[in-house]
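The other protein chains are all here in position, but one chain of the complex has been omitted.
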Amino acid sequence: MDIERHEYDVVVIGAGGAGLRAAIEARQQGKRTAIVCKSLFGKAHTVMAEGGAAAAMGNVNSADNWMVHFRDTMRGGKFLNNWRMAELHAKEAPDRVWELEAWGALFDRTKDGKISQRNFGGHEYPRLAHVGDRTGLEMIRTLQQRVVALQQEDARLHDDPEAYIKVFAECTITQLLKEGPAPEAPISGAFGYWRETGRLICFDAPAVVLATGGIGKSYVVTSNSWEYTGDGHALALLAGAKLINMEFIQFHPTGMVWPPSVRGILVTESVRGDGGVLRNSEGKRFMFDYIPEVFKDKYATTEEEADRWYDDQAGNRRPPELLPRDEVARAINSEVKAGRNSPHGGVFLDVSSRLPAAEITRRLPSMYHQFKELADVDITAEPMEVGPTCHYIMGGVEVDADTGASSVPGLFAAGEVSGGMHGSNRLGGNSLSDLLVFGRRAGAGAAAYVDGLAARPAAPAETLAEAERAALAPLARGDGENPYEVHHELQRTMNELVGIIRKSEEIREALEVVEKLKERAANTGAPGGRIYNPGWHLALDLRNMLLVSECVARAALLREESRGGHTRDDFPAMSADWRRRLLRCGLTPDGAVSVVEQEQPAMRDDLITLFERGELSKYLTEDELVAYDTLVKES
Amino acid sequence: MTQTTAGRPTSEPAGRKQRAQIKARTLRTDRWWVAPAITFAALTSFLVYGFWAIFDKSYFVEPYIAPFSSPCLATSCPEGARFLGLAPFGDWWTLPPGFLILGLPAGFRLTCYYYRKGYYRAFWLSPPACSVAEPHGKYTGETRLPLILQNLHRYFFYGAVLIGAVLTYDAVLALRDAEGNWGHFGLGTAILFINAALIWAYTLSCHSCRHITAGRLNHFSKHPLRYKMWTFVSKLNARHMLLAWLSMYSVMLADLYVRLVAKGIINFPFA
């Protein structure tokens, strides 16, 4: 079988916000860049983001600045974040958003004509640049159109629009190519197949940027699409890179719960930011009962105060519906467990009694649309039913904050597939800005890496033959196991056993199931031909989902505390000691997942002193506090 | 290090790039032909009526003038029917007075964006309904003569404003009785007023009008008054189709009513 071959300087895998921003940067630095993605151009998962992109521009409240944003991000992540990433993110996000505007994005405006910003959970000030509730769409379209603009420029200069940047849409990468098997051997390209034709394709490139998004499709109830099979996570592992923080998965508190076929689809947090409240079957605003100790002084304790906050944010504390997502998700989970659930097993989210109908349809048009068309519910007249849904993975490829470089030379990662930035829990709106900030940095990092290379690494011929064999294997087993069944079983297992609340026995059980599923997955078959055959595609994706699920479960088993997106029933408290430890997943030479602890580097002096001692004392160990005190005394 | 050349996409095997071969003209299962059929019937009835009305001579009875024959600009009209009492065309014009002016409203409606949709679908079947194949082998739309002339719509709009003014004037004159004394208010007066109002609503909801008020601007915020007008016109414009039909029937009914009174078929006291 002939394999299509292409040569590039930088191959970006993924055409979401992170991938496109990385590719634009690499191209602007003069590198020949390929963008490879599994679905059509402009359909990546980023298009689903609703609420907005967090950037401390201070347009609505001028008290906002990068330091406040930095503090909010660290707080949201329960101080487990890679602080350097959180710092860069808070500092650079405004520039990245403004840049989008110069490329044609049309955000909603303030009265004085600046970009309007909205409130979101965990953000101290209104901070999310947005366009109604379709911010992700605006972002991806703007970046897509920026790519087109660059292509038009190339058409003028080189007579070929695709001379420097080309999109390979509906093309799936199944393997990264390296000069050799050792973890430190440099990247030499990527291998995959065209979904459309089933043709195999090989990219020869010294730098690869992973921007493949998340892993949600390992869960039944998820806001994520079929693309989220953890490909990038798995590709990185298989190439010898490390994953960190894999135990932290964000369950968004408000997903649809009914009808069953849309279970998990997201109900944007803006509903709460714009006044929506959560009630249980008794009609009680239960979130007041769930304000955790660490947040006691930041959230309103009475309904009156909470309601006043919407109009006067300076004089009142915010409503507890706007606590970070992990808190709200756990609260809903507890209400449902206690039997105070809505008819279909969720709780009520109500804006209808809080805003006039016209205002609701103006501020939340796509939510209105979504409920009307999918559930026959008019959100301007009746409450929605919502429950937690698997939404985002904080964990991912361990990267250098400044360049996005992984431990494998030539391999970079940005966006949801990278880890560290969000610590144990991501704040809403921090992902879209993360994509832009670190997408750009990874693109620049890859370009600089290519500039510094003396020669292009090449993959040994056997690697290619092996990749080809692996890709075609399911087709040869036409009567093999049904991949859809294996997938479904994995989803159920992860949802039930490594879901929002975890226990040691259950995680162990999950690991056993995953082990069995691995064998079954190796025997899945795909009847039919190579042209656009979804059964075949799924059979190949299973490897990635299983690998990633195993990492999640193993890390979850080891971390004996509860923090952010990781809640252990048997270790319900947060431990200052565990804060200093990161769990790092890798593969042993024989392909087994291994997880090792690694110390979290201490925060830089000027950053840690941005926090009050009172707050730090809730998170840090005694030793760390002593160090903090001396620091403060010295300055 | 050196730049490398991006590979060109390998050409597709021949024969792959084909539409799905489905013979049926449409797979729609609803009654898609109802709407164009109704449009066809309604527009046809209007044309038939209009043709008759032009040649019908009983277009005037104090104080009413039938809209299809107003303004009357020739000496062939009865004294009272002459627009502003004038007859600029003098006595050489012997054809029915409607011919002098109907070109304006007819052109306005003929080039109206809504009616275009209506008759392209119902008469020309291009397309008869969405996702129903049209019967024509070739299609060039409004790119060349004669259909490129549809672009003149806005000039008909200016004319239509005049027509609206005339019809309002006619309605005001209908506030006099047959002797010319003010204070009359008959059924005919009401009909002429309602008609004039609907004609105005239709005229102002015109897309060209929307464009002229402020649609052509890119900075509404710098022209608050025009923006206000635009917002108002846009609201009407959203109902343009409805207004097109209402005003078409109102003008037809008003015209018919006046003629029936003029013919003495209707002659109850409050006419």
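By written order: A and B. Residues from 1 in each chain.
One rule holds for everything that comes next: a residue touches a chain if its C-beta (ideal position, glycine included) is under 8 Å from a C-beta of that chain, and two chains touch if they have at least 3 such contacts.
Operating definition for what follows: contacts and distances are computed from a predicted model.
S.K.: The hidden chain: which UniProt name fits, "Acetolactate synthase small subunit", "Amino acid ABC transporter permease", "FAD-dependent oxidoreductase" or "Succinate dehydrogenase/fumarate reductase iron-sulfur subunit"?
M.R.: So the chain that does not appear here would be "Succinate dehydrogenase/fumarate reductase iron-sulfur subunit", according to UniProt.
S.K.: Going by the stated contact criterion, tell me the shown chains that border the hidden chain.
M.R.: For the complete complex, the undisplayed chain touches A, B.
S.K.: Which listed residue (A:His6, A:Lys31 or A:His45) would be found touching the missing chain in the intact complex?
M.R.: Final answer for the missing-chain contact: A:His45.
S.K.: Among A:Glu227, A:Glu321, A:Glu398 or A:Glu561, which residue is in touch with the absent chain?
M.R.: A:Glu227
S.K.: Contact with the hidden chain only, please: which chain A residues?
M.R.: 39-43, 45, 47-48, 94-95, 98-99, 101-104, 106, 108-109, 112-114, 116, 131-132, 134, 137-138, 141, 145-146, 148-149, 151-152, 161, 196, 225-227, 258-262, 265-266, 366, 369-370, 373-375, 482-485, 488, 526-529, 531-536
S.K.: So which bits of chain B touch the chain we can't see?
M.R.: Residues touching the hidden chain, for chain B, are 15-22, 26-30, 113, 116-117, 120-121, 126-127, 130-131, 133-134, 136, 138-144, 147-148, 151-155, 207-208, 210-211, 215-223, 227, 237-238.
Keep this in mind: only the chains that are shown with their structure count from here on.
S.K.: Compute the distance, rounded to whole Å, between the mean C-alpha positions of chain A and chain B.
M.R.: 55
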